[in-house]
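What follows is one structure encoded as structure tokens, with my remarks underneath.
Of the protein chains in this complex, all but one are displayed in their positions.
Now for subunit A:
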């Protein structure tokens, strides 16, 4: 973590006689540097590194939070993958999460980009629109859950009434297994405010001269978007894609709130586990079924999976602006 001193580099010391200490490289300055980063390092060690390492250790045990943890080797990992009595919904939760990610991430990015383009085009009062579009992000998760349960209500829901205008028969959104994930992804897309702001920043970063040049060359709005704006937003899109996938794979709060119903009825994964997100499944085993060891194993499986997915994205998705 600490940057190496220039003197350590072979090229920096051609003549021993000239190895005079320059400001910023002395031992004392090292100390000051360390002092300055100490809060961050301590925070990292105490709240991230230590818990992560203990979780790794506990993933090899049968820990239940209360009694002594017994070493079980790879049993948790093996059982998660193969034992469908102990973990009947593990693979289901994997499928649910992948489906959710595949729908939610493109939908969120698309919505965010569309909103950013609209807000960017507004001449007056863009602050107001920015605020309105950002509000879903800062709304408490519990309120979001309650509102969307109403919107999706099979009898009174606004969504069904609107669809009814176009002749679509009413759907039982949150209680039909096939519709649960699209319904959840739609909520996620509605909460795309942060991505929208980042896209907006990206749009502002495109020099007006380039789009003007394209206009003079005869490019219409669609062509300008396809040939100029979108390619220039590529670093932004890449960043949002990577972070979006990571966030989607860890979706928890929304699903927990939508399906827990409140009142101590406990969290469940929706009809036929159709909304059983991976982290919700993990949470249930950690805190409801007393299988903290297995839950730790699940979290490491997720970590490795996220690392692989991210590496794949870095390898195969174009990241530089064209």
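The rule is simple: a contact is a pair of C-beta atoms (placed from the backbone, for glycine too) under 8 Å apart; a residue touches a chain by one contact, two chains touch by 3 or more; residues count from 1.
Note that contacts and distances are computed from a predicted model.
Asks: Which protein name, taken from UniProt, belongs to the chain you can't see among "ABC transporter substrate-binding protein", "NADH-quinone oxidoreductase subunit E", "Phosphoribosylformylglycinamidine synthase subunit PurQ" or "Carboxymuconolactone decarboxylase family protein"?
Replies: Choosing among "ABC transporter substrate-binding protein", "NADH-quinone oxidoreductase subunit E", "Phosphoribosylformylglycinamidine synthase subunit PurQ" or "Carboxymuconolactone decarboxylase family protein", the correct UniProt name is "ABC transporter substrate-binding protein".
Asks: Tell me which of A:88, A:125, A:205 or A:220 is the one touching the absent chain.
Replies: A:88
Asks: So which of A:32, A:48 or A:65 would be touching the chain we can't see?
Replies: The single option touching the absent chain is A:65.
Asks: For subunit A, which residues touch the unseen chain?
Replies: 64-67, 85-86, 88-89, 149-150, 153-156, 170, 172, 174-175, 260-266, 268, 271-273, 284, 287-290
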